[in-house]
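Here the complex is missing a single protein chain, while all its other protein chains stay put.
When the chains are written out, they are named A and B in that same order, and each has its own residue count from 1.
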Amino acid sequence: MQELVAIASLGSVYLLFALGLSTAWGTIGILNFAHGAIFVSAAYGCYELLEVRQLPVLVLAVVAVLIGAAMSLLMQVLVFDQVRRRASSERAAETRILIGGIGVAMLPIALASHQTKNLAFGLSASGFEASVWTIGGVRVSSVQVATVVCAVGAAAALAWYLRRTRAGLALRSLGVDDQVAALMGIDRRRYAWATMAVAGGLAGLAGVLLTLNLGAISAESGDALLIKAFACVVLGGVGSTLGVVVGCFTLAASEVWVLTQTSGMWVEAVSFGIIFAVLLLRPQGIFGRQEVRRV
Amino acid sequence: MSSPSTRHGTVPAGPADPVDVPGTGTAVLEIRDLAVHYGGVKAVDGITMTLAEGGISGIIGPNGSGKSTLVAALTRLTRLTRGELTVGGTRYERVRPGRVPGLGIARTFQTVRLLGDLSVAANVQLGYDARSRAERRAPLRGLPGPVAEALERTGLTDVARARPSELSYGTQRRVEIARAIVMDPRLLLLDEPTAGMNAAERVEISALMRQLRSEGLSQLLIEHDVQMMLDTCDHLFAMAQGRLLTEGRPADVVADPRVQEAYLGKGWKADAADQ
Partner (left out) sequence: MSAFYASNLVLVQATLVAILLALSIQVPLRLGVFSLAGVGSYGIGAYVSANLVLREEMGAVPTMLVSGLVAAAVGLVLGVVIYRLAGLYLAMATIAFDLTVGVVALNGGEWTGGPVGLFGVFADLTMGLLFGTVVLVLVLVHLTEVGRLARRITTVREDPELAASMGVNVRAYRLTAFVVSGFLGGLAGCLNTLTRSAVGLQDVSFHLVVVALTTIIVGGALSWRGAVIGAVLFTWLPSVLEVVGEWQEFVYGLIVVLAAIFLPTGLYGLWCSARRRVVERFRPPVRPRRPDEPDVPAATVAPEHEVAAR
């Protein structure tokens, strides 16, 4: 039972993080390699803010969302838009967006590593203490509950937005064929900005929640999370919100299972194994639309 | 295969020969019951064709009639649902696409596909590179003889050092043709070679094709321009909805009411065919 709580909260962190990554990739075609850096930076920003001033944890969450959204938007405007404008072809742009993402991710991480001297940092300065309830022998903390609620709420809201609103339809049409979408008068840039801001905000929220959950994170934790999120997205299928949800909880369950079965050193390899298995057996993912992903 | 430079030897084959009647001459390419289905879409559905050695065959058909899929199938760039392909007596429906040029089939593309980073001469040389080692002679300086010759024949000698992007669309198409010729094929597959060309350029291409025929090169031409087809081809196939509608002498095929209905639309009078 205790494992189920662990799976739910771990999967929810993955979900908050992966939702934005998946949506940006599936609609505006940007696989943001700096998504992990946004995640870490939001948590780090809150940490620095607490050095200056005492703030309640709810305010911190809002600050994290804002930091994440602002960073993501900045990356879109200053890097990805610029690359796309100058690239000769869609394929060239794809590669250079990946490389640009790797480069831009190094900036905040270098800053944070330098300031924290590569040590893990936490948000204990906020004085926040998670309440822990014991229900039938199972321990559940308020942070875990909040994480699950935020993640499931965000996924549901996003799914509803993409399925049921005009703007969501426009966004999805960009993912299917952006040239046709442009002909129908859809302003790709504006949608790209909005998508990246939302994606960054969710990553920021995930950063604070995971930091509260674990007590502390290090500046390098973003890279590992990025690969895990990629595994979740690939498993579920790019562009499918339900797919991301299933992918995240599947990965979390697999990792918790491996953790209980082995010494724990192999946990990191689970997501890599999933990536290989999916790309080989079912490259479009569980819920993904059929798409040319091979050459 | 007698001499290293030409694979097809010199087969005298002009319009006077009965090459327009399939089965009487030797066949360069045989297609038997070819089908390509994409899911439920039957892009090509049971085509049987025989291309006579040394002649110019043409395929006409409206957009979506399966011409492009047929070309993709002939060059093994798409998976066959069923059917047999034979070129020069060799069955090849199972070989990988990279071996098709080795069997003697060279092609041009419907949309120009040249490498922008390479000069015109280097692009043409790509075709020469496809020849087997025994057939290649790379001089230390300058271009191999057949490359220079192909450039000359297609009128590209003056622009040999230019990049494709500096040339007009029609000239770029000539580079594609030069690249295919220099492969020394037994069958040349021309996928809408005159699209984007003006009338004078079309005449030049048509003349080039007929000259290549006089040297014994078999050709398969896919075109929209009916007049060009009538001027150039010895034998015409008409396709519609993935199937072969009819075949025969170009004038007869164009005059066929079924072809006119499918390809040229109802009410079209066979002016060109009457000439």
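Remarks
To be clear about the criterion, contacts are C-beta pairs under 8 Å (C-beta built on N, C-alpha and C of every residue); 3 or more make two chains touch, one makes a residue touch a chain.
All values derive from a computational prediction rather than experimental measurement.
For the chain excluded from display, the touched partners among the shown chains of the whole complex are A, B. In the complete complex, the hidden chain is touched by one of A:A42, A:V83, A:L123 or A:V148, namely A:V83.
Residue-wise, the contact with the chain that is not shown comes from A:R91, picked out of A:R53, A:R91 or A:R164.
Contact with the chain not shown here comes from a single listed residue; of B:Q125, B:Q219 or B:T232, that residue is B:Q125. Residues 75-77, 96-102, 106-107, 109, 113, 115-118, 122, 125-127, 129-130, 138, 155-156, 158-159, 161-162, 166-167, 171, 179, 183 are the ones on chain B that touch the missing chain. Residues of chain A that touch the chain left out of view are 31, 79, 82-83, 86-88, 91-92, 94-100, 102-107, 109-111, 113-114, 223, 227, 230-231, 234, 265-266, 268-269, 271-273, 275-276, 279-280, 283, 292-295.
Please note the rule applied: only the chains that are shown with their structure count from here on.
For this pair, chain A with chain B, the centres built from the Cα atoms lie 52 Å apart.
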